[in-house]
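Missing here is one protein chain; the remaining ones are kept as they sit in the complex.
In this document, chain identifiers A and B correspond to the written order of the chains, with residue numbering beginning at 1 in each.
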Amino acid sequence: MFRLIPTDRLLIAILRIFAVNTVLVLLLILAFLLLESWPVLMQLSLTRFVTDTSWHPLEGAYNLMPMLAGTLLASMGALLLAVPLGMSSALFIVFYAPSHLATLYKRLIELLAGIPSVVFGFWGLTTLVPLINQWHPPGASLLAAILVLTLMVLPLITLTAYTALAAVPDELIHNAAALGLSRWGMISGVALPAAGSGITAGIILAAARALGETMAVLMVAGNVVQYPETVFDPIRTLAANIALEMAYAMGDHRAVLFVSGLLLLLLVMVLSSIAGFLEKQRHA
Amino acid sequence: MKNCAKYLLINLFCLIIWASWLTSVSAASQRLIVTGSSTVAPLMSEIARRFELQHPEVRIDVQTGGSSRGINDVRRGIADIGMVSRALKPNEDDLHAFSIAMDGIGIIVHASNPVRSLNPKQIADIYTGKITHWKSVGGPNARITVVNKAEGRSTLELFLDYLQLKNSAVKPHIIIGDNAQGIKTVTGNPHAIGYVSIGAAAYEAQRGTPIRLLALNGVTASVENVHSGIFPLSRPLNLITSRVPQGIIRAFIEFARSPQLYPLIEAHYFVPIDTD
Partner (left out) sequence: MRDNQQLHTVHRIRDRLAQCLIYSAVFLVGAVFIWILADLARGGIMHLSWEFITESPRDAGRAGGIASILISTLLILCVALIAAVPLAWSTAILLVECMPAASSFGKTVRFSLHVLAGVPSIVFGLFGNAFFSIYLGLGFSILSGGLTLACMLLPILTSTAEAGLRAVPDTYRLSASALGMTRTATLIHLILPAAAPALAAGLLLGIGRALAETAALLFTSGYVERMPGSLLDSGRALALHIFDLSMNVPGGDMPAYASALVLVTLLLCINILAMKLAYGLQRWRIMT
């Protein structure tokens, strides 16, 4: 570390030049998002994103709130369904299933974690939307978005919860068993509290994933900008809006899309730093 | 930290060199990029294929995204030619437009829907949410699923203009982009109503897709009626460029407007325009 010979010095210099690029990429992304949204951030007062009549960019109305509401509702709905299901799956793998079944089930979940979002969206479009349509038209709706997002974040929640539960020291479990705690008493009293921060971090990461998900939601949500009154109403999310309108947006409209991208980035960054903080606490 | 800044500077320098190299490479190739209206795109792909057969050294990429994208891309220099399925507006006189065909906008429903004709008042009421059941206009007892186009599509602009509505007044259930997406949505939902290019709808209907074009005010939505001018919702399909076309771009536009392509244009259910 103290005296380096020339080859090593050269190596480190080269490595540094490459490594700086990773920082540069992040800076570039932030710089370009800011650069593209600057005209609008300067011209329009920020309150316009809240007080305009609705989202009609060609009529100069840029209210982002209905889409923000749609994004949050879809993500929260998905979490509401995915958290109990994912937790049950993780508990099943760790505490309930016989070992070969646990391995099989875990493989299935891992396989699902790798399925691309566009395939989930496609399945939702061809199977889920017609089903919901028969029940309550028009089919493409908040409900469809919630269900597809649930499928997408469920493997993530299951796998992080599994990792956290598997990391609970065996002594704790054995002690609980020795004290004569029932199985559920041991899970709720010992395992879940011990794995708590890891599980929470996983759920927050899943929330970040759901907020930023684009294609699957774009395909099944109907993409109407409105506050939904029931789960059968179509919605549009921020990410889907970018994908839908980016192709032809110009001037202020394009800049507002970059603003919504920035907003999305900030939301996700806050969530992932909370998750990172929790992770750090767990290891400390 | 000082080290950090030094490396950052070196990197930026390399990046600039690399970027200028990439730009010079991209300028050298013989390619035409055509973007814009999804109404024109299927026809344009076919024209491009034929043009490439005659000029093997040229490669033409056609991408959709709506008329506004065509205008936008041409202005920013991302595309060489834009496809715009309407006449240019007064604030777009910096661009050069070349009409290649005429088209109409037709209302489509699922083929199983017994409704045959609607008048503009009924359509406006359906699109603003005043009529919500097909029974009110002589159809089955079912809720209407209103399919609207995304903003920035000239089909939407002309349709709203004809009905004298603002897009904020429309109460849609599904928002779609390309014509084909509208046709696909109506195909999959027997109680949907949508509006698309007559050319695209007639082309798909002839291939067996279960959709039907409705008559508007009693005038059948057909190529003949667009041709004779009695169909109320018709428009020119344009190719646009930012400068007076030169070289290969000019050759391509002339090819697209030449009489030898009229059969192809008619096969896509558009109406060729006699240049003379």
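Methods note: a residue touches a chain if its C-beta (ideal position, glycine included) is under 8 Å from a C-beta of that chain, and two chains touch if they have at least 3 such contacts.
Keep in mind that this is a model prediction, so the values were computed, not measured.
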* Who does the absent chain touch among those shown? -> A, B
* Which of A:44, A:72, A:194 or A:215 sits in contact with the chain that's absent? -> A:215
* Structure fact -> Cross-chain touch to the chain not pictured, restricted to B:113, B:181, B:225 or B:242, is B:181
* Structure fact -> Listed in rising order, the subunit B residues that touch the chain left out are 1, 3-4, 19, 22-23, 25-27, 29, 31, 33, 38, 42, 59, 61-64, 76, 78, 177-178, 180-181, 183-184, 187, 204, 207, 209
* Asked: What residues on subunit A make contact with the chain left out of this view?
  -> 4-5, 7-8, 11-12, 14-16, 18-19, 21-23, 25-29, 32-33, 35-36, 84-85, 88-89, 91-92, 96-97, 105, 108-112, 114-123, 125-127, 151, 154, 182-185, 187, 208, 211-215, 219, 239, 242-243, 246-247, 257-258, 261, 264-265, 268-269, 271-273, 276
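Here is the rule we go by: only the chains that are shown with their structure count from here on.
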* To do: Would you tell me which residues of subunit A are touching subunit B in their complex?
  => 16-17, 20-21, 23-24, 53-54, 56-59, 61, 129-130, 133, 137-140, 222-224, 234, 236, 244-245, 247-250
* Please name which positions on subunit B make contact with subunit A in the complex. => 3-4, 7-8, 10-12, 15, 65-69, 71-72, 75, 142-143, 145, 148, 150-153, 166-168, 172-175, 177, 188-189, 191-192
